[in-house]
Each structure stands twice: as C-alpha cells, then as structure tokens.
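Of the protein chains in this complex, one is absent; all others appear in place.
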Amino acid sequence: MRLLIINPNISSAVTELIRTEALRSAGADTELVVETAPHGVEYIETRFESLIAAGAVAEVIAEHAGSVDGVVVAAFGDPGMPALKELVDVPVIGITEAALCAAALQGHRFSIIAISNRITAWYRECVENFGLAGRLASIRSINEALGGIGSVQEDFGPTLVALAQQAVAEDGADVIILAGAPLAGLAREVAAQIPVPVVDGIGAGVRLAEAVVGLASGSHRAGAFAAPPIKPRKGLSPALERALDIAQQPAAPTEGGERV
Amino acid sequence: MRLLIINPNISSAVTELIRTEALRSAGADTELVVETAPHGVEYIETRFESLIAAGAVAEVIAEHAGSVDGVVVAAFGDPGMPALKELVDVPVIGITEAALCAAALQGHRFSIIAISNRITAWYRECVENFGLAGRLASIRSINEALGGIGSVQEDFGPTLVALAQQAVAEDGADVIILAGAPLAGLAREVAAQIPVPVVDGIGAGVRLAEAVVGLASGSHRAGAFAAPPIKPRKGLSPALERALDIAQQPAAPTEGGERV
Amino acid sequence: MRLLIINPNISSAVTELIRTEALRSAGADTELVVETAPHGVEYIETRFESLIAAGAVAEVIAEHAGSVDGVVVAAFGDPGMPALKELVDVPVIGITEAALCAAALQGHRFSIIAISNRITAWYRECVENFGLAGRLASIRSINEALGGIGSVQEDFGPTLVALAQQAVAEDGADVIILAGAPLAGLAREVAAQIPVPVVDGIGAGVRLAEAVVGLASGSHRAGAFAAPPIKPRKGLSPALERALDIAQQPAAPTEGGERV
Amino acid sequence: MRLLIINPNISSAVTELIRTEALRSAGADTELVVETAPHGVEYIETRFESLIAAGAVAEVIAEHAGSVDGVVVAAFGDPGMPALKELVDVPVIGITEAALCAAALQGHRFSIIAISNRITAWYRECVENFGLAGRLASIRSINEALGGIGSVQEDFGPTLVALAQQAVAEDGADVIILAGAPLAGLAREVAAQIPVPVVDGIGAGVRLAEAVVGLASGSHRAGAFAAPPIKPRKGLSPALERALDIAQQPAAPTEGGERV
Amino acid sequence: MRLLIINPNISSAVTELIRTEALRSAGADTELVVETAPHGVEYIETRFESLIAAGAVAEVIAEHAGSVDGVVVAAFGDPGMPALKELVDVPVIGITEAALCAAALQGHRFSIIAISNRITAWYRECVENFGLAGRLASIRSINEALGGIGSVQEDFGPTLVALAQQAVAEDGADVIILAGAPLAGLAREVAAQIPVPVVDGIGAGVRLAEAVVGLASGSHRAGAFAAPPIKPRKGLSPALERALDIAQQPAAPTEGGERV
Partner (left out) sequence: MRLLIINPNISSAVTELIRTEALRSAGADTELVVETAPHGVEYIETRFESLIAAGAVAEVIAEHAGSVDGVVVAAFGDPGMPALKELVDVPVIGITEAALCAAALQGHRFSIIAISNRITAWYRECVENFGLAGRLASIRSINEALGGIGSVQEDFGPTLVALAQQAVAEDGADVIILAGAPLAGLAREVAAQIPVPVVDGIGAGVRLAEAVVGLASGSHRAGAFAAPPIKPRKGLSPALERALDIAQQPAAPTEGGERV
C-alpha cells in the first residue's frame, strides 16, 4: 500500500516531524510518500490559512493522482475536508477526523490539546462539522507565543502534559488528542505521564488510512462525492485540470476481490 | 456604502443575472462593484468546486481590500465561509447565510429549492455548519440535466414553482429560499404562485449586507477572526500577500460614531 | 417604508432610549412609529412578564395593522415570538432574533451581555428556540441590583465593557451582543473598548427589519403562519378582533413587482 | 389533593370532554376544579391563538392561587408554558409535557396524532422546546375540515386509528400520543386497535400532575422560576395583580415533611 | 396496584433506604414488593457494573413476571434501560428517567448531585441517551472517598446541600435531583435549605410509575418493544426462559376499560 502524506504547512521542519512519526506508525507493507505544501504559510492557525492550504494540498494530491492508494492530510483542522475526498478515487483522510475516530473508539469523551489559543476556534468547528461535538470534553491550549514551530515539543513539553492532566481531572476527558503536526511523536514520550489513552494525530492518520484503504470499500461513482458533470473551467493548475479530467471519467466498478 | 459583489463562478451570464437583481435590491445610496471569479468552473455544484472557487474569491476580495465597505459572496453554498470573514476588516457575507437569516426572520421552517440534485448535499452541510439545520424543512431540486446555466429560470420555471409548492404543502415550509445565483430575480416573478414568503439569495445577500455594514459593529481586533500572528509564507498571489499584510497591521479601534 | 417599533415594557424612559437609537440607525427613507406597551411591567425579566408583554404588544400591532410595512418588537427575549408573526401580513421581527442574525453574519460564536442575572435563563431559551444555541459562546450579566432601568448605561458602563471583554478573552466570543433595550445606543459608545464587533439590539432590529421588509418576500397565504380558519372567539380586545378579521381575509397574492 | 384543570379554549363542549376523562383518570383522593378560559377562541390551532389563550389561562390560575395544590393546562401545545410555572408556588403542568413524559417512559420514540394539519407546526415547536425532539418519530394529522370541535372523536375515529397504525408501521413509533383535548378519552376506546401504548393527553396531565404534586419537591425561592424583583406595573387584571403580589412575597421554605 | 421495586445493587442497607422512602412515597392503594439484586456489586459506579446489574435485574423482573403491575429499577443510571422495557408487558421505569421527567415538569434546567465523581460520566450518558441533555445544567458530586454506602446521607449531608446550592447559584439549575438510591429520603430532609424544588429519585420512581401504570396505556404488541420472533436460545436462567416464553405469546389486546 502506498500512502501520500501531505504537510499542508510550508515548514520543512514540521514535515520531518511528520515523516518520523509516520514511519514509526506505518505497517511493514506501507510505502510512504511525504510531501510539503508548495505554497502557503509556515503554520496554519486560522480558517483562512486553512483555506489557502487546502488549495495547495489539492494540487499535491492531483499530482499524485493514480499513483497512490490513499492520502493523509497531515495538519490538524483538516484543511480542505471533506471537499478533497471528491478529488480522487482513493481514500483521502485528515488527521483530525482520524484522531477523532481513534479517540471515540477508546472512550466516550475526549479533549484536544492545542499549541495556540488562536487555533482552538477552528479546531472546534472542525469537530462540530465532523459531527462529534457531543463527545468533545474540552479544548485546552498553550497560551504563550511559540518560539519556533519545529521545537514546540521541546519548548512546551511540561505545559502540554499539564494541560492534558487538567483535561482528565477537570473536564472529564477519557482520551487525550495531542493536536497538530508539530506535536507528532509526543504522545509516545508522555504517555506514562497522562493517565488515559493519548492519541497522536499523525499516528492516527497513518493507521486509520491504512485501515480504510485496506477495507477496499470501493469508489464514489454516484452521490455527493462522485465526479461532477463535465463543465467549462478555466485558470486551474495543470495538475488540477488533469485530476478533474481523471475524476470525470467513469470510475471502473470495484472488483469483488481485494484491491490493495 | 460601497459593496463588492463576487460571482464565484466563471460564468459571465450568471454575473449578469446577479448584477441585475443586485441593482434592483440595493438601496439608493449603495454603490455596487460586481466581479466574476477569474478562475474556477462555470457552475459550482460540489464541495471541491467550492474550494477552488473560494481561493479565487479570496483573490478578488484581496484586490479590493480597503476600497469597499462590505463584500457579498454570490454563490449559494457560501464558498470560503466563514474563512473569508478573516481576510478583511469589513463584513463579508455569503448569500446562503443571508438567505437563511432572511428566512428565519419570516417563519420557523424553510425549504431550499436547488437547481441540481448533486448540489443538495453541499447545501445541506452549509446549513448545518451555519447552525440552522434544526429549521430546515427540506431541500428539493430539479432532477434533470440543465441546458445552460444562464437559462435555468426560463427552462425550468414551472418545475421550480412546483417544487416550492410541494415544499409548502408536504414538507411544512413556512418560507421558500430559491437557491443559487442562476435563479437571481426569479423570486419576484413567482411570488404570486407560491403561498409563503420567497427569498431570493442575491436580494438577501445585498439587503443583509447593507444592514450589517450599516450597523458599523466594529472590526475583529481579537479572537478567531482577527489577523493571525505574522509568520513566514510563500507562493501566495500578490493580492493575497498585500491583503495579509494589511490584515496583520493592528486594526484601528472603531470610532464611537457612524462609520458608513 | 414605515416601521412600527414597540417597547414591550411600560417604561417611557426606555422608550426614549429606543427611539433615539432607532432614529440613528434607520435609513433616510424609513419612517418610524414608536409605541410603548399600554400595560405590563416596567422591565421584563422573566418568561411570565414576557407573556404578559406579548399580549400588550399584540394589541399595539393590531391597532396599527394595515398602516405599517413592518414591526420591530424592541425587548430582548422577543416577547410573543414567533406567534406575533402570524398576526399581520408584514414582517414582525424581534430585536433578539435580529441581533442573533447580525452576530451570526459577523463571526461564528457570540456572547450576550445582559443587565440582570435573572434574565439570562429566558435569554438562553430564546436563543435555543431560535435554533442558534450551537453558536452561543456565553451569556454574562450584571450581578447587582439596578438603580433605574433608564440609567443602566450610565450606572454600569464599565461593568458592561468588562463583561464583554471577558466574553472575548475567556469564552471565545467572536461577536458581542449588548442585550436589552435599556442598553440601546451603548454599542456605539464602547465599540473602541471591545476588540470584536458589538451588536446593538435596537440597531439590529431596525436595520434587519428594513432589510427584510425591503426584500418584499410576500405574505403567508398557507402554512403555519397564515391566518387560521375562522372560528368563534370571545372576549378579545376590539383591536385584536379587527386584526384577526383582517388576517382571516384571504391575503392578496404578492405582486411580482416591488412592494415597498 | 386539589387540582385545577383549565381548558384554554372557550368551548364548553371540550371542557366536558376534559372533565369526563379527568374524573376517570384522577385518583380517589384528588379533587378536581375544572375551568374554561373566559376569553379566547373555540379551538387553538396556532401559536398566536395559543398566546391569547395563555393570557386567559394566567388569569384563571391567578384567581385560584393559594387554593389549589397543582394546575393542569389542558390544551395540547401547552399554551403559556413554561412561563406559567413562574406564576404560582405549586406545580403547573401542561398536558403536552405530561404526555411526552408518559410516552418517553414507555418506549423510545413516539408519534403524535393531531386533529388538524395546521396545528402540527405548533406541536412540533412545543416538542422541540421541551427538549425531546430527538425522540419524536412523527406527527400525523387529520387533513380535512372538522365538523364540530366537540365531535371530532365520533366524526374521525377510524381516521385517527389509521393514522396511529401508520405511525407505528411506517414511522417507527413505540408509543402513540393522541393529542388535543377534543380527543380526551379516545385512547381508552381505541387501545385495542393500536398495537403500542396509547397516551391520552388529559389522562397524562392529571396522573403526572398528581405524581409531581405528590412529590412535594418544594417551591422556587431562587432561580429563573422564582418571583421577579418587585417593580412598577400597570394595566394588569386584579387577579394577576394579586397573584404577582403573592408571588413576590418570600415563599415559605418547604417543610421537611409531607406537604400534600 | 402492585409495584416491584428492585435495588440493582447487592447492598441490603441501601435496599432498606429504598424501602423506607418508597413506602413514604407510595399511594394508599399501592402494594410494594422490594427486592435486592441477587448478584453484582455493592454500589454501581460504572457502565460495566451497570451492565452486570442489568442482568441481575432482568432475572428479578422475570421471576415476578405476571404478578406485578409495574416495575421500578431503583438505581440512578437506570441499569438495563431501555432494554428491560421489552421484557415484560407492564411498565418498567428507571428512577433516573422518572427523576428527569419530574424535574423537567418543574423547571427548565436541572442539576444532578451525585455521590462520587467517578459515577458522573455514566450519569451524563444516561441523560444524553434519554434525550434531555439539552436541559442538564450540571452534574456536581462528592469528591471524597465514601465511608459506607448506607451512611452517605449522614456522612456528607452538608456537602450535598452545598453542592445543590452551588448548582442553583452558579450553574442555573431550576431543579435539583439528588441522585442515587443511597440518598433516598434526603430530599425531604434538606428541602428547606435548597431554594428550588428537590427531586428524590426513589420518590420520583414510585410516583411516576404509579402514574404511568395508572394510565393503562396498553402493551407493546408491535414495534421495537414488542416480543422478538421466537428463536433458538441457550444458557439462560429458568426465569429468563420463562419470561421470554411469556413475552413471545401474543399479548392480549388491551381492553377499552381500566386495567389497573
């Protein structure tokens, strides 16, 4: 199985954090292609930065259309979701929705630990739009200016652990989600200090993408995620043009056997 | 008051429908600037087409930043909302959210009449994300291929009226929303045939934008819609670069007097 | 356009606050008729006081039926809504629902600042019943006895500003609603001190009523807001009797042209 | 125990139906005082008619304040609820909320059978406002003009049974609520024809009022249902004036022993 | 009327508390059969302990099938609900759902006072699953180790009162529910200290069961609570076998007259 992992931020330091955790999480048979958004911002904190990133992610997906079995969008907040699921004929999964599912399967209520206060509004809307707001115990966040986006774990490790402990003790969290690609890998480091399961977004993204790709559930040949009718368009990138052309070809019906 | 009205679709025929209805709806003191998306698709029917459109709309807004008092995004489904509200320091309002408010103020439950079955899933999510799904009686749609996007009203007038009548009689709609810029102006034509208030998206967008701009409620200088911290970025269009530069300057505190 | 603005409280001091802000908010072509409830209490704080007020408001509306283009019910909590929308064939809009729409169009989550703790339960139910509880960040209130209902702004100005600032900083409010007719006009005074848009109930009521009346969406000739079947009644005020008689005549179908 | 049962409609024929069923339902130790609204309409079908009725009901309650142990508001749709619970220091219970509780305790989802299509919108809002909309399977109604409000059972018996059977078979209702005082007593007649529990509004109102009065839970001396601060008022009926005077006296703390 | 009251915990001290309050609450004509779970734990605090208890309760119900008119499951959290409603042809009511209804009929928002922090998660899910989470103001709990389950009232009386007072003052509770069979009878003792109605779970269970049994609404002969199709089974207790055999006989249609 070949998974495309996309960092929607332009920070290559974060891409390396993602790559390291993704490699640790992936199964033996999973090949990873890790890409960084070609344009955008260093770290997405707002809905608008997410919108800009979504366009960049779409282009990366389009470039790889046909050569990967699944896609992981590796920024918490899931830029471009669920729209990007329409673009290609393989599962496209955000790390937030993956982490929400991983948390929901391990307890009833979960809390999200975020690296900036500003980002929490967008995260909350993301949980609401996915439909699991009823199980959100709280979102807690660092409330100080970050040094560098690549060193958040080192700079704020004890703060992040304390936030998680407070979420368990005061907010009733059964599971903790450490949110954001800059925290990739931290869950392993701090699990012993947090008395409930701790979900890493990147780990969840990779593992649940493997699971869903492995299910080979078939493609969208009708309904709201199928290719739209062919229609005039202009000004799109060549990769997007090509991806839409591919999407608008009738998808081959899924075979009865295993696909992946 | 100067309002920027943006057609997120690339169809200039639809832009003309929008312009005509916007001019009929606007107050005497309102100056309209009507623009068409520079790139995208002829008619947005899916979440992904909406995502593409949102990027194009952002660029148009960025180009006009500083020279308009408010913005109306004139495609039902509200491409880019609520992210685009972060971009500039004036109200940015989608015609869907405007129509939902106009409907909610005139009855309890409303139905949306759409021009394609494919588009209804996206519309439903838009209503859910705005938070008024509890008041949605139904979404009904034309279920045939469209001839041309500029002639939907002529081609399907009686069908659209019949759908609205069914929504009232069978779904309990207190108000009808005729959705989509291609239907701009139709509400006036068919109001006598539909026994409840009929809301036109473009009319609602213009009128409610005028109302909100007129309130001069002040700008977002803190919270989730304020400018994000300054951070490295790359590959954005010059207009977006400039808009983000402007956004990141501390907004002047609102004056106590009237602004508009 | 001729708008009837009704103070559901019997306090003429509050009526003057309403009148002043309504005049500042209204468009040049809008004529205002401002009335005070003929019976009821000095200031509505509870569901039961609201019920009493609703009956008084109904009588005022009935007296003006046929001579105004729209009605604004100018007490936060919207006494009599949505029932009063059934009474006449023009838009009847409460300042709460107007403020909720104005806030929802300018951000995602909003907080309401109220003048008494007692009143907040009723306000919360009002938001829930309108359907936007999912976007309510918080309701904060003055927690001291009021001096006079006409001098709340002077007596508690800094307290109200502090409550709004806390709602932004601690509750995640993107928009502040200053609730209650006794606060009419305060938003203009304090906007510079509150770092997010601040919505004035009276201003929102007038502006959104102008917008909705201007849309000329048509009347309710079927459905839950149309006139009920004619049936025996007794003991109603002459004005209500007349209003129900008018309501029970078949409404003229809306013309295709502009109505207002 | 002394219960006041109020018909919010002016129809004495319906009052007799209510009285008959209430007497059959009430316990041996329960004394019933049955009253008819002194003004209003023959049969409430709309939110506005309900608002008018609520005022009349308030006056009846006020007249009996101090001499009864509980009140049942005997029109489906619960005119004046929850406001009327503030008025006096004993339980005031609507037959809708009582029927919803009786149904919710006997199954998971319930359907409401109503006597006019027009009335269903108001009923739906009543269920939503009580908070149990998630358990509403459907509302089905007679869709023909009624002969007389006192003879609905005779005129439409088989239709009502058929609607209930459809609600079970097609909508998944576990329990049927026969809504509206004009159907008082019908549940007993048709129970054998409907294969799930059938709840009579009047019966539920009386039985659950007995249960709640019997609990002697104590009065509201603080919070949103306690008496509001004393304030100027004018134009209220003498009974309401007296009831508000009583309400504004500090309630005696509940004794530790049985009250009723 | 003969009611079976089951303590799902194995503690006979708690059974005595239940019996005492049930006897005080029950009507003169109600005969009570009080039973203790034959196996399980001393005090249910978790979902799993509740699951174990539900099986034990099912066996007790099965043993009494045919000889009682209704059943009260007397542990807060309602072990086995709503499944146990399927088992026999008479109302089976949990004290939580009864208390929620009793509270909802006496105010708008209620708080639950619990005897352990651990138990609150399960209680919250119970309220959510019943469908009234929208009216839950808060759950507050003792946060110390309990001495003995039979002496919680004596050991923590002032703490429990203080928690209730905080729920009223800080959380906006209109009604307090004292949760858990170990608190049976406490509501009467402390009502004078708590300024809103206080609901006792056992009292509510008995009174509302009497009310629902008295309604004689009829049995489930179709739908989700009727007997399932006959099918092979093995390893069940003789009492359960017998109860399922009885359940699978076609229920006699309810008579038109009174049943109880």
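By written order: A, B, C, D and E. Residues from 1 in each chain.
As a convention for this text, contacts are C-beta pairs under 8 Å (C-beta built on N, C-alpha and C of every residue); 3 or more make two chains touch, one makes a residue touch a chain.
Fair warning: this is a prediction, and the values are worked out from it, not measured in the lab.
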| item | value |
| --- | --- |
| Touching partners, among the displayed chains, of the absent chain | A, B, D, E |
| Among E:26, E:58 or E:137, residue touching the chain not depicted | E:58 |
| Per the touch definition above, residue among E:27, E:82, E:180 or E:218 touching the missing chain | E:82 |
| Touch with the omitted chain, as defined above, among A:13, A:33 or A:191 | A:191 |
| Chain D, residues in touch with the chain not shown (by the definition above) | 108-109, 134, 172, 174 |
| Chain not shown, touching residues in chain A | 24-25, 27-29, 82, 85, 91, 93, 97-98, 101-102, 104-109, 130-132, 134-135, 168-169, 172-175, 187-189, 191-192, 194-200, 203-204, 207-208, 210-212, 214-226, 253-258 |
| Positions on chain E where the hidden chain makes contact | 10, 38-43, 45-52, 54-56, 58, 80, 82-84, 86-87, 118, 121-122, 125, 128-129, 145, 223-224, 228-229, 231-236, 240 |
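In this text, only the chains that are shown with their structure count from here on.
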| item | value |
| --- | --- |
| Chains in simultaneous contact with chain C and chain D | B, E |
| Centroid distance [mean C-alpha coordinates] between chain E and chain C, Å | 43 |
| Rounded Å distance between chain D and chain E, as computed from the means of their C-alpha atoms | 25 |
| Residues of chain A touching at least two other chains | 121, 125, 128 |
| Inter-chain touch pairs (all) | A-B, A-C, A-E, B-C, B-D, C-D, C-E, D-E |
